[in-house]
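Sending over a structure as structure tokens; questions will come in a sec.
A selection of the complex's chains, in situ.
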Amino acid sequence: MPQPSSYVPDRPEPILVVTTGGTIDKVYFDASSEFAVGESVVGEVLRQAQVRRPFELLAVLRKDSLELSDADRTRICAAIEARPERRVLITHGTDTMTETASALARLGDRTIVLTGSLAPARFAQTDAVFNVGMAFAAAQVLSPGVYIAMNGEVFEAGRVRKDRQRNEFVHC
Amino acid sequence: MPQPSSYVPDRPEPILVVTTGGTIDKVYFDASSEFAVGESVVGEVLRQAQVRRPFELLAVLRKDSLELSDADRTRICAAIEARPERRVLITHGTDTMTETASALARLGDRTIVLTGSLAPARFAQTDAVFNVGMAFAAAQVLSPGVYIAMNGEVFEAGRVRKDRQRNEFVHC
Amino acid sequence: MPQPSSYVPDRPEPILVVTTGGTIDKVYFDASSEFAVGESVVGEVLRQAQVRRPFELLAVLRKDSLELSDADRTRICAAIEARPERRVLITHGTDTMTETASALARLGDRTIVLTGSLAPARFAQTDAVFNVGMAFAAAQVLSPGVYIAMNGEVFEAGRVRKDRQRNEFVHC
């Protein structure tokens, strides 16, 4: 079960916010009639939410998660490993979020929360902002481990899967 | 420091979502040129976020928090005490959120997270959705106690105040 | 040059609002990772704009305009011809809007205004709502003929083209 870290409220540790692509960052390019991952808007989400807790943005990839290779997952792990932050939020496509979560399990001693969204952040109606909020809070209070925040739930990675019929994340 | 409850992921406890008013639910009534607390949109925020975790909505008040009396705070406490849920999210005006948090301290054995927003949820640009996301996640994983989720931070109640000059919540 | 019809303000003629697809109505289907024309949101745009002028919605097609065939254009013309309304607003993909405008030229005695958008109406940032507003006003006051309302301009069809480099409509 999820455990908090030794959290000292008055010296807030910066949260590392890693973006890798996914639906959350998809944008429509009218000129080419293309709907693809664009520049991440996660920083803008945090700005609009008037976040005062320090964070660092790190754009590692801009891929649909169905296109992530093992090499890509290795890159994501390496990017996090090279950083001092112990608390990490990763935005990621939902289709293979659980696979990347598995790859991250080996990075002990860090609280890592993955999230993404079923509707792009740039849409008027979206789950993106709520999900980033969930993950940003979860990353602050949970103890080391890997987690997924989707559909209003904070799951331990390894205990969740994306149910493709219902297009939602469920316990397993 | 915040501790999680004994959280069994595969039998998610319903979260009680109590709305009391505040800027988060302010709406503009053109006919009367009035900007006041309206019907809560928090349920709609949870719906749009595709939340699948069970929750119960309880509208207790519709007040600007500067107008809350001790009797109002007693009402809020009583409404929560009468319910079975051990995990509670309260949306509330930001101006006296810390006072209500104090009044709730006596309700042991519950994880209570207060949040609100500096811009109404009905605005195109708002911190409301992110904050409700933060609080919804925090309510799931924290151990019993009273907390405030604002400005991207999860605070222990009693260790936070609203800095009126900077119009933000800070540690104290 | 554009001429108004004989417009009697106190007996407003209903405006026929024909939807044919295009970027304006594109939606993201997460389950299939597909970004395609969905159910039209133009009726919702008019509702949100608190439009009191009578109008009739007619969904004829749901196609990206690059996929419209001559048979499709014939269908659009026939659908309009079969209706009593003399004032028509058509939402349409921008890529071949001028071609459909040409096909409509033969329908004399009607004021027809085509519009669409470069960003989907479902996006938080979009030209869709403004454009439908432009076209709805133009359809009311212009004399019979075919027009295009895009990029803040009301053009006579036949005197406008979409400049693909600049991704905007310009006089020609």
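Chains: A, B and C, in written order; residue numbering restarts at 1 for each.
Simple rule for what comes next: a residue touches a chain if its C-beta (ideal position, glycine included) is under 8 Å from a C-beta of that chain, and two chains touch if they have at least 3 such contacts.
Treat the numbers as computed from the prediction; the structure is a model and nothing was measured.
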Legend entry - Homomeric complex, total chain copies (3 given): 4
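Just so we're on the same page, only the chains that are shown with their structure count from here on.
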Inset, instruction - Once you've mapped the touching chain pairs, tell me: line, ring, star, complete or other? - result: line
Legend entry - Size of the rotation, in steps of 5 degrees, that lays the CA trace of chain A over chain B: 180
Inset, instruction - Measure off the straight-line distance from the CA centroid of chain A to the CA centroid of chain C, and report it in whole Å. - result: 39
Legend entry - Distance from chain B to chain A - Cα centre to Cα centre, in angstrom: 24
Inset, instruction - Round to the nearest whole Å and give the separation of the Cα centres of chain B and chain C. - result: 44
Inset, instruction - Enumerate the residues of chain B that touch no fewer than two other chains. - result: none
Inset, instruction - Spell out the part of chain A that touches chain C in their complex, as residue ranges. - result: 23, 26, 28, 30-31, 33, 35, 64, 66, 94-95, 118-120, 122-125, 164, 167
Inset, instruction - Spell out the residues on chain B that touch chain A in their complex, using ranges where they run on. - result: 1-4, 6-10, 12, 45-46, 48-53, 55, 118, 125-127, 129-138, 140-143, 149, 151-156, 159, 168-171
